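First, the structure itself, so that you have it in front of you.
Of the protein chains in this complex, all but one are displayed in their positions.
Labels run A, B and C following the written order; every chain starts at residue 1.
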Amino acid sequence: MGRLFDFMLPENKSPLTADSTDWLFHFINEASLVIFLGVIFAMIYFAIRYRRKSEDDKTPLITHNNTLEITWSVIPLLLTFVVFGLGYSGWLNLKTVPNDAYEIQVTGFKWSWNINYENGAQTINEIHVPKGIPIKLVMTSSDVLHSFFVPEYRVKHDVLPNRYTYVWFQPEETGESQIFCTEYCGNSHSNMLAKVIVHEPEDFQTWLDENAGGPTGSPIEQGEQLVTLQGCQACHSVDGTEIIGPSFKGIWNRERKLADGNTIIVDENYIRESILYPGEKIAEGYQNVMSPYEGRINDEEITKIIEYLKTID
Amino acid sequence: MANHSATHPKHVHHHFVDSNQQFESAKLGMWVFLVNEILFFGGLFCAYIVFRAWYPELFTQAALELNTFWGAVNTVVLIGSSLTVAMAIRSAQNNQKRGLEINLLITILLACVFLVIKYFEYEHKLHLGIAPGSFWNPTPEIAAVLDHPKANIFFGIYYMMTAVHGLHVIIGIALMIWLYLRARKGHFNSEYYTPVEITGLYWHLVDLIWIFLFPLLYLIE
Amino acid sequence: MASLSKAVNTVQMTPKKLKVKRFVPLENPTNTYLTDEKGIWAWLTTVDHKKIGLMYLGAVAFFFALAGFLAIALRTELWTPAKTFIEADTYNQLFTLHGAMMVFFVLVPSIPAALGNFILPMQLGAKDVAFPRLNLASFYIYAFGAIFTFLSLANNGFDTGWTFYTPYSSDTNSAGIIWVTLGVFILGFSSILTGTNFITTIHKLRAPGISWDRLPLNVWALYATSIIQVLATPVLAITILLLAMENILDIGIFDPALGGDPVLYQHFFWFYSHPAVYIMIVPGFGIISEVITTFSKKTIFGYWAIALSSLAIAFIGFLVWGHHMFTSGQSAVATTIFSFLTFLVGIPTGIKIFNWVATLYRGSILMKTPMIYVFIFIFLFSIGGFTGIMLGALSVDIHLHDTYYVVAHFHYVMMGGTLIALLAGLHYWWPKMTGKMYNEPLAKFAAVLIFVGFNVTFLPQFIMGAQGMPRRYYNYIDQFTPFHQTSTIGSYILAVGFLVILFYLAHSLIKGQKAGPNPWNSRGLEWQSTSPPDFHNFSHTPVVIHGPYDYHQPMEEFQLGLAVDHEYGDEQDEVAAEAHASLDTETTEA
Partner (left out) sequence: MMSEHHGHHIASAKQLWGIGIALLILTVLTVTVAGLGLPSPFDILTAMAIALTKAFLVAAFFMGLYWDTKFNSMLLIGALAFFILMVSITLLDTLYRDDIVPSF
């Protein structure tokens, strides 16, 4: 605390992952500042002290000085070794997940984060965690590259399709922390935001139990929750607003013009096809940007979503 | 470099001091270009090595679909054409206009033979549905032998490597025809044969690449 | 003055003795490369390296203005956290285009192909580059590449970022990506041809006496650059070809949905694109060395340290590409080794800066515009370098990767480094290229505007980046608003600075004062010709007996040429040579 460059960093809410990073950040900044000011001072001093007095100025012949060359090669070299070593050990710490970490599954997709808990609880764009214990996120992507970044924990890792990557952190106070996607992933990349919500351990347990098993209620209610959990609303509104894709409002059983000029009635089969293979029949006036949900959603869930969509009029 | 007493021959450009400087420059330039070529193909070889290290069994399996006999024939054809190009340069150095023309013609012929064989190889594979990328649609018999989920990637690499190499062969043929036409007009002699020399270098590189492609793609048992 | 001295010196050079005499460049040349052939057609078909260099300079300036205009649009859009005046799709396409144009159309060709083309043969005392026609071809290939890139805009554009990461780029349905990859592929050839040409020229076309230890540091820098161009660019070509095939044919090498590996794409891409950073900055180092000696009137401090550090940077630059991939999912072993090697590349860069500052010691320092840009360069580039150390440190990079901190870092290096060096070189060689002087007070004013505007634009980006602001964001959360607004204001100041430069350079072309052959009293060989130079650069074959920075030697000994009749070249040549001989008043013992 109380370092010169404190103003640059966000609050540190996960000391176990952030402390060494912050220390090194300050160290490099301060060491750099000293050398930088030295160089700039020397440069400006020489410019004034040795300014040209006449066109006939004679300058001495100084070709080189091996002692100096070695000095200003070796000292920075040693400094950078120190920086490398500290960066390496801090990074090892970020890589080494404590054995007792609580695991949460995270799936990134265009343009939301889907969170799955061990007991079937699901959320979208909200990671609920208890404070004071290490949390491990096991992450994958269902379309393109994303990157999971929580500035206040100093953790970041790319999220790749067909592979699992992970980060860990241990929040020490309750509250919210911002999550960003930092790997460019298309139109709404900058809206792919989420929050870590840190609870007291007992509150977290209550929350987890309440949400066990995923969507609940009537098929229509489950359909509504699925539309939220699957991130549909990042692109499709339910109130008629045009976002990236067509709104869900008032589409059921109506005619729809397609980009290829044909017209189609929006029925069960069209909705099913549009979820699984969105590129097949594009609505007129929209781009083909949705990633296929084939393999990410089952028929039962599709049926529930269709039931829900019928009700939005 | 300092030799200014010789007259400035017609084929020497204004910014060169003499014929030798021009020849050496052209040759150096060509070698630098070959460095490019090596790293250009290097990218493909790198992809090959990475995937082979990941899936050695895939490469053993998939190489069975490639015809070693015709691959070997093509190797011999290209080596032969390298030999004739070297002979063509020798002819030019010795002022043998006729020898130069004949050797260039044989080279062009061999290069065409290479492409024809390659064409039949491609044709056969496409017929079996072993096609690159989204055209990948192997017949049931092939699919039964080649039951590897990443088989499409091996052939993706195979097609990229051979097609880019084939493209170099085509460019080589075009250059060789250009040389032949100039040779017929008597442009080359022992004092000036730079284009023959540097095209020869290019052609040898095309041969070199194939020398590695052949065992890497065809000879995995 | 008028005596026709036929006295001739003999300089001992291996393997044979050369007769040399002094050639004083004409104050008012009547026959220059600009008057040699006239008309637009003569320009478009010229094989003269000087004209090609100028054409490149014009093209680079055009693309810089265009990409700079895009930057202003982007900064304006970021004035508010949500939409200010353009849609997300447009924004994404604009930042992609800004990046791609700045990298491929501006920074890569800027110094080598524009200034380098003009200056390199002159510094070597050559009449042209080794392959003048290839040189012209490289310009047209560059133009074709640009056309293809713009055709992509007519085909839905592309919004992948200039890095074209798979699978986003290979899955996109926009045809624009095909056109732009084709464009970049073609541009690569232009870069390769320039590099090939320079390497050959430096090896084979040096004037008598220019041994490797008398090569100007600018030439050393361009030599190192050319090596990188030749070794790295073909890998970009094959990468971009594979990417296009991935998009068109789905060959599956990079696309995880087809079994491929997106991280492999990143290896391929950065194998070129990291060394490409050195393609952009190393020529800048060359310019700094030239300018700093001229305006200190002093021998460079640590000639070999600076020359060899360029080569060291070129070599080590090939070993560090993975530091762009610390969060990508590459293996831990690779990450560790890449981080370690990354620090090694910082050392030769530091050595250069220390040597430049040491050169100032006990010099005779004249703060003309080029020298002011050198000071700005050292200031901004040092910040870029130190923040590079920050990003090389593994744990810190995890936090800073893909944030505005990185954006600010590479702008400090690329714009604060390369572009400022380009401005230094442009002002330094402007009298040589055009024969005219520019308005010095206005030029200094513009330099100050650019310095202030630059820092106002990019310093806040370090802070918001460290605070967590990710790059390539169209919307942002409210807490970053003040930083973004400061940055936007800074970008406007920068733009005004560049407009001032445009104004006084245009004015100089029309009404500038005559510069004379050597307005800075430099010892560099390129200054021992007329301004502007004649078609063959020199009316004689220059002979060099001193290093390019030997300010302790008299000027006369830098104006030597072969004292033999011109038996080659056209007749104009001989006339010009005789005209010079008649001005020859004295000779010096060498």
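As a convention for this text, a contact is a pair of C-beta atoms (placed from the backbone, for glycine too) under 8 Å apart; a residue touches a chain by one contact, two chains touch by 3 or more.
Since the structure is predicted, the reported quantities are computational estimates derived from the model, not experimental observations.
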item	value
Visible chains that the absent chain touches, using the contact criterion stated earlier	A, B, C
Touch with the omitted chain, as defined above, among C:267, C:324, C:352 or C:399	C:267
Contact partner of the left-out chain, one of B:23, B:114 or B:188	B:23
Options C:35, C:331 or C:521, residue touching the unrepresented chain	C:331
Residues belonging to subunit C that touch the chain removed from view	203, 231, 235, 261, 263-264, 267, 271, 318-319, 321-322, 329-337
Residues of subunit A in contact with the chain not shown	92, 95-96
Positions on subunit B contacted by the hidden chain, ascending	20, 23-24, 27-28, 31-32, 34-35, 38-39, 42-43, 45-46, 49-50, 53-54, 56, 68, 72, 75-76, 79-80, 82-83, 85-87, 90, 93-94, 200-201, 204, 207-208, 211-212, 214-216, 219-221
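Basically, only the chains that are shown with their structure count from here on.
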item	value
Winner on C-beta contact pairs when A-C is weighed against B-C	A-C
Label of the chain whose CA centroid is most distant from the centroid of subunit B	A
Distance from the mean Cα position of subunit B to that of subunit A, given in whole angstrom	47
Residues within subunit A bordering two or more other chains	none
Touching two or more other chains - residues of subunit C	none
For the subunit A and subunit C complex, residues of the former touching the latter	7-10, 20-21, 24-25, 28-29, 32, 35-36, 39-40, 42-44, 46-47, 50-53, 55, 57-65, 68-69, 72-73, 76-77, 80-81, 83-84, 86-91, 93-95, 143-145, 147, 149, 151-152, 154-158, 160-163, 165, 178, 180-191, 193, 279, 287-289, 291
Contact footprint of subunit C on subunit B as seen in their complex	1-2, 4-5, 7-8, 13-17, 21, 24-26, 28-29, 32-33, 35-44, 46-47, 50-51, 132-135, 149-150, 152-153, 156-157, 159-160, 164
Residues of subunit C defined as touching subunit A within the complex	88-89, 92, 159-161, 165, 167-168, 171, 173, 256-257, 262-263, 296-299, 301-305, 327-329, 332, 335-336, 339-340, 343-344, 346-347, 350-351, 353-355, 357-358, 360-367, 375, 378-379, 382-383, 386-387, 389-390, 392-399, 401-403, 462-463, 466-468, 470-477, 521, 551-552
